[in-house]
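This is the structure I have questions about; it appears just below.
Here the complex is missing a single protein chain, while all its other protein chains stay put.
Presenting chain A:
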């Protein structure tokens, strides 16, 4: 089973990387970009009998730092 885990900074947490990308887009002449937030995509290939609870535990214990990040699991 293939999973895609999207890890994003929580709303309100300053994202200096997103801000730098935003600035660089402006520097390239792209107008109309209101905001940029950078995150991570982690792809997992797991056995079919791995439970949702185990996947959630993987996210909470390692893949995301829930102090500053949210995560979303997408099944491919």
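As a working rule, a residue touches a chain if its C-beta (ideal position, glycine included) is under 8 Å from a C-beta of that chain, and two chains touch if they have at least 3 such contacts; residues count from 1.
As a convention for this text, contacts and distances are computed from a predicted model.
Hidden chain, UniProt protein name from the list "EF-P 5-aminopentanol modification-associated protein YfmF", "ABC-2 type transport system permease protein", "Carbohydrate ABC transporter substrate-binding protein, CUT1 family" or "Phosphoribosylformylglycinamidine synthase subunit PurQ": "Phosphoribosylformylglycinamidine synthase subunit PurQ". Touching residues on chain A toward the chain that is not drawn are 13-14, 16-17, 20, 61-63, 65, 67-68.
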